[in-house]
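Missing here is one protein chain; the remaining ones are kept as they sit in the complex.
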Amino acid sequence: MRGTQESPENAILLTATQVAEMIGGRVEGNPDVLVGGIAPLSQAQGEELGFLAQRRYLRDLGHTEAEALLVGEELAEAADGHPCRIVVKDAHGALPKLLSHFYPSPPHEPGIHPTAVLGKGVDLGKGVSIGPYAVLEGGVILGDRARVGSHAVLGAGSRVGEDSVIHPHVVLYPGTKLGARVILHAGARVGADGFGYVPDGEGVAKVPQVGGCVLEDDVEVGANTCIDRGSIGQTTVGRYSKLDNLVQIAHNVQVGRGVLMAAFTGVSGSTEIGNGVMTGGQAGFTGHLQIGDGVRVAAKSAVLRDVPSGMTVSGSPAREHRETLRAQGLMFKLPETAQKIRELEKRLAALEGSGEG
Amino acid sequence: MRGTQESPENAILLTATQVAEMIGGRVEGNPDVLVGGIAPLSQAQGEELGFLAQRRYLRDLGHTEAEALLVGEELAEAADGHPCRIVVKDAHGALPKLLSHFYPSPPHEPGIHPTAVLGKGVDLGKGVSIGPYAVLEGGVILGDRARVGSHAVLGAGSRVGEDSVIHPHVVLYPGTKLGARVILHAGARVGADGFGYVPDGEGVAKVPQVGGCVLEDDVEVGANTCIDRGSIGQTTVGRYSKLDNLVQIAHNVQVGRGVLMAAFTGVSGSTEIGNGVMTGGQAGFTGHLQIGDGVRVAAKSAVLRDVPSGMTVSGSPAREHRETLRAQGLMFKLPETAQKIRELEKRLAALEGSGEG
Partner (left out) sequence: MRGTQESPENAILLTATQVAEMIGGRVEGNPDVLVGGIAPLSQAQGEELGFLAQRRYLRDLGHTEAEALLVGEELAEAADGHPCRIVVKDAHGALPKLLSHFYPSPPHEPGIHPTAVLGKGVDLGKGVSIGPYAVLEGGVILGDRARVGSHAVLGAGSRVGEDSVIHPHVVLYPGTKLGARVILHAGARVGADGFGYVPDGEGVAKVPQVGGCVLEDDVEVGANTCIDRGSIGQTTVGRYSKLDNLVQIAHNVQVGRGVLMAAFTGVSGSTEIGNGVMTGGQAGFTGHLQIGDGVRVAAKSAVLRDVPSGMTVSGSPAREHRETLRAQGLMFKLPETAQKIRELEKRLAALEGSGEG
């Protein structure tokens, strides 16, 4: 809900020196260049600072239009041909402060759009905002300063903590509970029925999904991501965890604290994901697993077994990362291996022949 | 659309004996413990029955707060230290009956919200309910007791069978046809254009997608799942089939009866999926395949060829499951294989040397 890069209307120009002070860096070259925004080297124009944090983007250095650069320490020397570099230890780490300055969020405007539908017993905190056509069913509780976007549907009895932001078109099924400062992007579905059936005659019978769904403080959920309620018991996403777009969390999954999951990650029912786990895109977990703290799962891995804390896994089926790399490397050498075996066979046959002869 | 586990307001407490009678089980231990709900062993509190159906959850038996257990027959002995066990042959199978008792759905309240938009010629059955801001375009037909959630959009001429439940934010494209007792979860998109283009000058030309989309009786579709209409002809999902969240069914796909597809399963255009097929998460099918009845497809499989009835396949590309397991197992033994070949070469060279000497 902030403006786009093209309209940093409230931006205040800073000198390179002022920028360096703000982020604990130093200026190399001209300290007086004016800065009013930030962009990749290849796109920076006008007063936008050129952002250089990875070696591969040195390729853009020769033709950037940026008059000043933000450069990570390890690339300072490689960039020293540019007339103004602001050098900082961690260029990515400097972004939140810089961007909040140059691209301030539009001020929060409390208020309830007249088209919003509020059910019986809805309880609204101070300074909330509710967009056009939002539907808050009976008994919904909104914390102070919570924001509900257009068309969002908050099911009966759901709760939203203070300072949370519900983007347009989010659906919370009845009884869902969100902590404080939770962000849900457009189309997130939280608390839907899990995928639970039992055999029944010629078809299957639906197992009623009666559990709860809890997202703790500071959780962020990407667009069109789905988190099912518990079948019995509850599904939980722990504090500080961030889910990308199009992630699937099945019923009764327990996601720990500070977990990061990239797009298309799928977690099957009842699996427990430890604190600080990170998953690459399109990673998958079967059900009822225990994944330890700090585990890293490479993109596209298929995790079929428990993983102990601290391990990095990859592959399908997933194994310890180095083991997978070694096996994959040898797999692509199989044509050579086959050739070696043919040669051994020939040499052996020759020897056998000579022995017989 | 049922309440959460925390508020089974209409629940009626039962004794362990009464529960056992309801589900055809027996009580071992104290028959008089009162039961008012059900939860996993690790979460059960108060009068909640602890649910124990898998061996791995015996780990929670020592510290559960549940005063009574629901136990599958095969775990009865392992659980016999607990003062009250309700033992039943199939613990999962007992859930639908138990949960319907302890967590009854809120009564269906027919009625049409005044903000709903009804087009020309809309035909509503008896006892239907239509939520706030739902849009029923011209010619929509709703069967008796069908429920349409907030913000759902039912395209022109679409039909919804009796007792079907359309959750909030569902979109039916024009002409989509749903049978009876169909359940569509939030954000499901049914009948959208398939992905069809032909080369045309510097770009591609869109092939108009003019076919239909039919979901037969008792189909359930998860949140944010997409089912495209036919390009020509129609896309069909057969009776009793259940699709998880975030599934993709392309144009002209024929899904048989009683099929279960886990999240992120993708089926490409015109593929035919037989009756009773089951797919794990992130499984994929290329187009124009014929997949026989009862086929099982492991999670993350890439099915590139027809599969005969009854076969279980896995891997990428998918092959018969045991064949894949054997190949994968040997792949992880490639380092040993390479070592063996090096040793053979040494021994052979030694022999060759001795022969020459």
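We call the chains A and B, going by the order they appear; numbering starts again at 1 in every chain.
Here is the rule we go by: contacts are C-beta pairs under 8 Å (C-beta built on N, C-alpha and C of every residue); 3 or more make two chains touch, one makes a residue touch a chain.
Model, not experiment: these values are computed from the prediction.
Colleague: Which one, A:G161, A:G222, A:G256 or A:G292, makes contact with the chain that was left out?
Modeller: A:G222
Colleague: Looking beyond the chains shown, say which of A:I23, A:V204, A:I249 or A:A263 touches the absent one.
Modeller: A:A263
Colleague: Please give every residue of chain B in contact with the chain that is not shown.
Modeller: 117, 133, 135, 151, 153, 156-157, 169, 171, 173-175, 187, 189, 192-193, 195, 197-200, 202-212, 224, 226, 228-234, 246, 248, 250, 252, 264, 266, 268, 270, 282, 284, 286, 288, 302, 304, 316-317, 319, 323, 326-327, 330-331, 337, 340-341, 344, 347-348, 351, 354-355
Colleague: Can you list, in ascending order, the chain A residues touching the missing chain?
Modeller: Per the touch rule, chain A residues meeting the hidden chain are 1-8, 38-40, 42-44, 51, 54, 56, 90, 92-93, 95-96, 99-100, 102-103, 105, 113, 115, 131-133, 149-151, 167-169, 183, 185-187, 218, 220, 222-224, 239-240, 242, 244-246, 257-258, 260, 262-264, 280-282, 299-300, 316, 328, 331-332, 334-335, 337-338, 341, 344-345, 348, 351-352, 355.
The criterion applied here is as follows: only the chains that are shown with their structure count from here on.
Colleague: What is the distance in Å between the mean C-alpha positions of chain A and chain B?
Modeller: Taking the average C-alpha coordinate of chain A and of chain B, the gap between them is 25 Å.
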